[in-house]
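Yeah, one chain of the complex is gone here, protein chain that is, but the others are all in their spots.
So, subunit A:
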Amino acid sequence: MAGIVIIGAGHGGTQLAVSLREEGYEGPVTVISADPDHPYHKPPLSKSFMKTPDAALQPLRAPQVFADQDIDLRLGVRVETVDRANKRLTLSDGTSCSYDKLVLATGTEARKLTVPGGDLRGVFTLRTAEDARALRAALPEATQVVVIGGGFIGLEAAAMLAGRGLSVSVVELAPRLLGRAASAGIAFEVETILTGMGVQVRTGTELCDIVGGQGQVTGVRIADETLPADLVIVGIGALPVDDLARAAGLEIDNGIAVNAVLQSSDPEIYALGDCASFPDPESGERRRLESVQNATDQARALAKTLAGRVTPYAAVPWFWSDIGAMKLQIAGLLQGAENSIESRTPEGRLKSVYHLKAGRLVAVETINSAGEHMLARQMLAAGFTPEADLMRGGDPRQLKAAFVAAQS
């Protein structure tokens, strides 16, 4: 018996391996990952890992857990081809490996710059532990940093580097930060916080190229100006890693297309996490999300299915980002929301935004309001929409009282 083979030991692949055992699956479980580091948490890479020079990677599960659960973890090995007819993989170490069921949990890779200069020394992306170590090693020498792209990872890095006393600019092509990932009100608060930390935020700014001398970056050219830089972080988004699936002829639609039980167009092959697009449980619209929650909850659902209890994926999406002292949390999905209700602190600062669609609550964004976020996840799961005044008030205790009353 070849058992279940998982490609990728990131958040999704690791959770799946562990959950398969929790669900009572007793066959062989093999996890093959190109990343040579023992499976680690990615979010800290742009947060705490950067702050202290010797902070260690945080293991997703202790090495001992893989051994105890009889999970065959093969690190630093890339899967090169998938032979669907014979259910066999060829690997970069020259060996091959058979599967009964295959799961692609291959994640995303950084989108590459198309302008010249992206290969200069001092230009970094931030997706893997190796990237983070390289960036961290370059920090003591750096004084002026330009972050290209106003997405979460770039902004977290910008805040952290500004906190270390570096001069930091952010260059974003769109008229505001965070694009479709957050609402305009929240993006404005994020910009205010960053500006308050001394970060220069340049939205609506087109990048011309990255310039350097002797192979080392010296600046970033925008329109008729050059921003001096000895370190550049490129954070212009991520692309699903679907090369294996493409080559194997699986259906691709914004990543590897899967159905409600995360099965690809080949019934023996599944996909989950950042690399997979799945039908929204309610609207059927295809979505691909990049978050820890999405990867781990999909892994939990798929573990049940593979252990014999077919379980469609349906969890409330949630996400967080730590930008300096600001904790931004999002529950639900902003896409398709029609109107919103804002809640502010007594000082008038934006604290939360409740998003509605056809009168129903679909998403809640919060800033430094952890209780409201946790409650929002439960309200969304239950399909509960509080009275407008309660949302405007944004008091989690009152919201909870209304929620509890409606549940009984």
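In this section, a residue touches a chain if its C-beta (ideal position, glycine included) is under 8 Å from a C-beta of that chain, and two chains touch if they have at least 3 such contacts; residues count from 1.
Everything that follows uses one rule, which is that contacts and distances are computed from a predicted model.
When the listed names "succinate dehydrogenase", "2Fe-2S ferredoxin", "Iron(III) transport system permease protein" or "Amino acid ABC transporter ATP-binding protein" are checked against UniProt, the chain not shown comes out as "2Fe-2S ferredoxin". When the whole complex is considered, the residue among A:Ala62, A:Val115 or A:Val310 that touches the unshown chain is A:Ala62. Among the residues A:Ser167, A:Gln293, A:Gln335 or A:Thr385, only A:Gln293 touches the chain that is left out of the figure.
Although one chain is hidden here, its contacts on subunit A can still be listed: residues 41, 43-44, 47-48, 58-59, 61-62, 64-65, 68, 292-293, 296, 320, 322, 327, 329, 368-375, 378, 396, 400.
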